[in-house]
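Here is the structure we will look at, set down as structure tokens.
For chain A:
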Amino acid sequence: MAEVQFRFRSDEPVADPGVTVDAFGAQSNAAAVRLEPGDDARDLLPHLGRLRLVEINFPVFGDGRGYSAARILSEAGYAGELRAVGDVLVDQLAYLRRCGFDAFAPEVPLDPTDADAAFTRYGQAYQPAADGLRPIWALRHG
Partner candidate 1 sequence: MKILTGNDLKTGAVVWWDGVSWSLHVEDAIDAGDQAETVLAREQATRRVNAAYAIDAARDAQGVRPAHIKERIRALGPTVRADLTLKPADPEAGNWVI
Partner candidate 2 sequence: MYKYDSYDQQLVDTRVAEFRDQVRRRLEGHITEDQFKPLRLMNGLYLQLHAYMLRVAVPYGTLSSAQMRMLGDIADKYDRGYGHFTTRQNIQYNWIKLEEAPDILADLASVEMHAIQTSGNCIRNTTSDQYAGAAADEVVDPRPYAELIRQWSTFHPEFSFLPRKFKMAVIASDTDRAAMRLHDIGIQIVRNDTGELGAAFYVGGGMGRTPMIAPCINPFVPLDRMITYAEACLRVYNRHGRRDNKYKARIKILVHELGKEEYTRQVEAEFAHLLTQGVEPPLAELERIKAQFAEPPFEVGISDEVDRSDPDFALWLDTNCLPHKAPGYIAVTISLKPVGGIPGDASADQIRLMADLARDHSFDELRVTHAQNIVLPHVKKADLYALWQALDAAGLGTANLDRIGDIIACPGLDYCSLANARSIPVAQKISERLSPRSEEIGELKLKISGCINACGHHHAGHIGILGVDRKGVENYQLLLGGCEGADTSLGTITGPGFDEDGIVDAVDRATSVYLANKQGAERFLDTYRRIGMAPFKEAIYG
């Protein structure tokens, strides 16, 4: 299991690794789940109350389903940890952050300087997403 390298939350991390969506449905006390690209994030919506950690796996960085999964959870009000795991690369960080991920456990640790630059480089965006950033159109029409 890769270490969490970047975390933008102050609460205590959940110690247990996420269980599969199937196992999660069967275990009424599990608080952590791991979504694979083919899983439907909406299956988790009835259980948001007990969820404290959702890991979303990127087996290959080019499979972008996890971005939609993250936004769907955020849009439904999920406020627990949203952790990107797997093939997470420097140049995906900004997009992931905008989609609501607040923890990152890349398989191969990233250069912290490069990662920091990636998180902060774009201060503005054209479209609203899950990070609360006011889109440029809102700034224009204040």
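The candidate set was assembled so that all candidates are chains of the complex that A comes from, given by their letters.
In this text, contacts are C-beta pairs under 8 Å (C-beta built on N, C-alpha and C of every residue); 3 or more make two chains touch, one makes a residue touch a chain; residues count from 1.
Since we're looking at a predicted model, the values are computed, not measured.
Trainee: Which one of these touches chain A in the complex: 1 or 2?
Mentor: The touching one is 2.
Trainee: Please name which positions on chain A make contact with candidate 2 in the complex.
Mentor: Those residues of chain A that touch candidate 2 are 37, 61-65, 67-69, 71, 75, 89-92, 94-96, 98-99, 111, 114, 117, 121-122, 124-129, 135-137, 139-141.
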